[in-house]
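One chain of protein is taken out of this complex; the other chains stay put.
And then chain A:
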Amino acid sequence: MSKILIRGAKVLGGEPQDVLIDGSEIAAVGSGLSAEGAEVVEADGKVLLPGLVDLHTHLREPGREDSETVLTGTRAAASGGYTAVFAMANTFPVADTAGVVEQVYRLGQEHGYCDVQPIGAVTVGLEGKKLAELGAMHESAAGVTVFSDDGKCVDDAVIMRRALEYVKAFGGVVAQHAQEPRLTEGAQMNEGVVSAELGLGGWPAVAEESIIARDVLLAEHVGSRVHICHLSTAGSVEIVRWAKSRGIDVTAEVTPHHLLLTDELVRSYNPVYKVNPPLRTERDVMALREALADGTIDIVATDHAPHPHEDKDCEWAAAAMGMVGLETALSVVQQTMVETGLLDWAGVADRMSFRPAGIGRAQGHGRPVSAGEPANLTLVDTAYRGAVDPAGFASRSRNTPYEGRELPGRVTHTWLRGRATLVDGKLA
C-alpha cells in the first residue's frame, strides 16, 4: 500500500495540518505526523479541500467526440480539482437507456481520472413526450440518481409532475433546465438594455423564473425533490428562497460564469460569451453571489460545455451555446466568493463538494477530510495569480470566456481514492 503525507496543508482553509493517506483512505489528520514510508507532499500555505464534485458536466461522448470524450473531460476535471462529475444526458445517442449510461459510467472507471456519474434523460430522446426508463437506469451498474433533459426544458407540466413522482421510488431527483420554450424562441442573449441595442433576440428572465415557480409548486404538491440547473436571475433567487422558506425540497446550482460575467460582454459579438442560460446583468450577478453565500443557491456547477473551434469562430447567431468550465471553476469561485469575503474555504468545500455529492448521492464523495474517509482530495495554491491560457487545457475544446483574463488560484494536486491524478499541476 502506498502512503502519502500531505504536510502543512490548511485543511478547508483552517490551521495547517498533516494529512496521511494510506492506500485509498485517509489514515490520519493531525500535526507532526510521521513521514516514515510515505511520499511527502509539501503543502505549505496551500488549502486542502475534499475532491470537488460537479453536478453538471457535458462530456459529449458518445456522439460528439470531436468536442470532448470521457477521457479528455475527466482529465480536465482532474486538472480542475474534481474527483466526481455528473455527465449530462444530451449525447448522441441520448443517455436515456441503461445501455448508454453504463457505457459512460464504465469509460469513467476505466480511464481512472475522475468518477463519472451519468445523468439519465427524463424523457425518451429529450423530446419531452414520454418518460425514459428511469428505473432501469437507476438499477443499472451506473446507479443513476439524477435525471435531466438538460439542453431542453421539461416544459410539459404533466410530464414534469410524473417524473418528480416516479423518481421518489428510488430517491432520485429531477434536474430542470428552466427555460419556457415559447418565451425563448429565437433567443440569443439576455433580454434587456444590451439586447435592445444589439438587436439580438431576447431570453427574458421570466422564462426561467416561471418554470422554476411552477416546478417548486409541483415538487411541493407531490412531495418530491427538484433541482434547478444553472439558475441565472435575481428573480429566480427570490422564488427559490421563498420555496425553501416554505419547506419545499428544492436545490439549485449556479455556474462560475454567471457569478462573474455579464451581458455587457456580448457587445463584442464574440460567441465565446454565448451560453444558455445567457449571461445576465450586474444586478443578477450580485444576487447570485449573495444567494450562494447564504445557501439559497446550494452549489456551484460548471455546465462545462465543450465545442470545437469552428462552432464558435463564426457570427453570433450561428454559434453554438456553451463554455468550458472545469479547469477554471475554482479560480472563479475564489475570485467572486472568497476574495470578496462572501465565503470561506469551508464554504467552498460545502458548495463545491459536500452538497453536490449529497444532491447526486455520489458514493464516497463529498466526505469530511478525516481519518477513515476515502482519500478524494484537492490541493489548491490560493496565492497563485496568472492569466488563463487555454492552450494548456486538458479539455479537447478551448471555448473559454477567460482567455487572457487573470484569475487567482491553481489546483496543484488531485487524489482520487488515494491515487494522484494531478501532481504539481500536471496530469498523472
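By definition in this document, a residue touches a chain if its C-beta (ideal position, glycine included) is under 8 Å from a C-beta of that chain, and two chains touch if they have at least 3 such contacts; residues count from 1.
We take it that contacts and distances are computed from a predicted model.
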Name per UniProt, for the chain absent here [options: "Phosphate-binding protein PstS", "Carbon-monoxide dehydrogenase small subunit", "Tryptophan synthase alpha chain" or "Aspartate carbamoyltransferase"]: "Aspartate carbamoyltransferase"
Chain not shown: contacting residue from A:F170, A:W242 or A:Y269: A:Y269
Of A:G192, A:P278 or A:G322, the residue in touch with the unshown chain: A:G192
Option from A:F170, A:W316 or A:Y384 whose C-beta touches the chain left out: A:W316
Residues in chain A touching the chain absent from view: 188, 191-200, 202, 204, 267-270, 310-311, 313-319
